[in-house]
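Not every chain is included here, but those present sit where they belong.
First chain written, first letter: the chains are A and B, and each begins at residue 1.
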Amino acid sequence: MQRDSEERTRRALALLDRLESGAPNRVTANLKAFDEEAVDLILGFAFADIVSRDGLDLRTREMLTVAMLSAMGTAPGQLDFHMRAAMNCGVKRSEIVEIVYQVAVYAGVPAAMNAITSAKKAFAAADA
Amino acid sequence: MQRDSEERTRRALALLDRLESGAPNRVTANLKAFDEEAVDLILGFAFADIVSRDGLDLRTREMLTVAMLSAMGTAPGQLDFHMRAAMNCGVKRSEIVEIVYQVAVYAGVPAAMNAITSAKKAFAAADA
């Protein structure tokens, strides 16, 4: 099996655009200012190799990502992004509410409070 | 609104039984040996107040729990339980595989390797 690096980047950025329209340009610029290969190595792995796989729909995957980032609590900027991305992928507000309550059970109330702050920003952005 | 504590415990244990048949007796005995109120306070909150809520089906909730526990990496015994519970709730092996790959993206390869160990035990238990 051959893998074409350019094609892989294209798939990664296409997935990223589904998460948030316009994100590919911004994220690509950010990563290239760090290192030329970051788009390939990091986005390629995350979005072309894994998140764009069949077997789970993107909507479910974003629910998982929101839950994981909320529970870990170490990447608030990424959590803000994936709260918006989840909504862009069709996750309903009521479902985000349920995820946040479940975070309270498995990672504690402070993790849930952080997730509430992030969710409210995403809700407001969707209303704007 | 009145809440009946016994009824709440009943709902918590009914949910727990859906996660793993026979678990209520074992978990109840474990918690009561620690403190009489642990079933009410901990299981009541987790399973009656939150996880049994409408708005997300139990199958999706168990996918979220497996993802969170894998990403946090601090409760391997609970991860083993929820790997089995996820399968009992209809999460397919192929879906657990996808969750584990996504854990690698968001929490790193060692977290995914731990999740693989746990998933394989759940797969073997389902085959037994």
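Descriptive notes on the structure:
Here is the rule we go by: a residue touches a chain if its C-beta (ideal position, glycine included) is under 8 Å from a C-beta of that chain, and two chains touch if they have at least 3 such contacts.
The model shown is predicted, which means the values in this text are computed figures rather than measured ones.
Of the identical chains in this model, 2 are shown in place, and the full complex in the file is built from 6 copies.
Keep this in mind: only the chains that are shown with their structure count from here on.
Separation between the centroids of subunit A and subunit B, computed from CA atoms only, is 24 Å.
The part of subunit A that touches subunit B in the complex is made up of residues 45-46, 50-51, 53, 55-56, 60-61, 63-65, 67-72, 94-95, 97-99, 101-107.
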